[in-house]
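Coming up: chain A.
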Amino acid sequence: MTQLVTSQNSPASHNATVAVMDQFLAFRLADELFAIEILRVQEIRGITPITPIPNAPQYIRGVMNLRGTIVPVIDLRMRFGLGEAEYNRFTVIIVVRLGSRIIGLVVDAVSDVVDVAPGDIESPPDFGSRVDTSYLNGMVQRGDQIILLLNLDQLVGLQADVASI
Partner candidate 1 sequence: MAKTALVVDDSATMRQMVAFTLHQAGFDTVEAADGKLAIAELAKMTFQLVITDLNMPVLDGVEFIRALRQHAAHKFTPVLMLTTETQSAKRQEAKEAGATGWLVKPFDPEKLLEVVAKVVR
Partner candidate 2 sequence: MKIDLSAFKQSFLEETNERIAALEQGLLLLESVPTDSEQLNAIFRAAHSIKGAAGSLGFTQIAEFTHVLETLLGQIRSGSVGISGEHASVLLLAVDALRELVRTVDSSGPMSASARAVMDRIEQASTSLAADKTQSAHPARIDRESPAQPANARQPLLQVGSRRVRVTVCPRSEFFVSGLDPQLLFRDLSRLGELEGVVADLSKVPELAQIEPEKCYVAFTSVLQTSVTDGEIRDVFAFVEDTCVVQVTDDLSAPVERRAAAAAPTALDTTQTKGTASTLRVATEKVDALIDLVGEIVIAQSMVKQLVQSSGLPADSALQNAVSALEHNTQDLQARVMAIRMVPIATAFARFPRLVRDLSASLGKNAAIEFEGGETELDKGVVERLSDPLTHLVRNSIDHGLEAAQERVAQNKPEQGKIWLSARHEAGGVIIEVGDDGHGLNAAKIRAKAEAQGLLRAGESVTDDQIHALIFEPGFSTADVVSDVSGRGVGMDVVKRTIDSLSGSISIVTQPGKGTTFRIKLPVTLAILDGLTLGVGEQRFIVPLLSVAESFRPTSKEYKRVVGQGEIVLVRGRALPMIRLHECYAIPDAERDPMRALVVIVEADNGRVALLVDSLLGQSQVVLKSLEAHYQRIEGIMGATILGDGRISLILDIPGMVRANARGAPNLKPADAA
């Protein structure tokens, strides 16, 4: 998978003989489990006040104040059409890096950090998930659970042009 961002924490060794494990952060949305590369995750926050901005797609709820930086917030349930949910004190925002941008993703709850070897990744299922496969990079099985790996770059369709009122 493409990695637009190299974190300072990334392991330096590229020893071909040792199996390289990628780490993913898994989280819940409706009753499905998703995951994103942990290297892209900047931090995890509880729900924060969101200021709506005009002329944005519905799934972009607005912007939030992240220690002085103004960061757009995307509701993943709305993005994937999984039905809206009320934000409560368990709702979590995962702050991720996409290239030079920082974006917040609203999810139901955060799950575990999962180790995934490249060989574990299978093609996403054509059926069984409500999420459009163009947003997915693949899936892994952990026990009887299926974790869908999200393609972050597809997630945020920001236009190059200006949004007009």
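Convention: contacts are C-beta pairs under 8 Å (C-beta built on N, C-alpha and C of every residue); 3 or more make two chains touch, one makes a residue touch a chain; residues count from 1.
A word on the picks: all candidates are chains of the complex that A comes from, given by their letters.
Keep in mind the model is a prediction, meaning the values are calculated, not measured.
> Which one of these touches chain A in the complex: 1 or 2?
Only one option touches chain A, namely 2.
> If we count contacts the way the header does, which residues on chain A are in touch with candidate 2 in the complex?
Residues 49, 51-55, 60, 63-65, 67-72, 100-103, 158-160, 162-165 of chain A touch candidate 2 in their complex.
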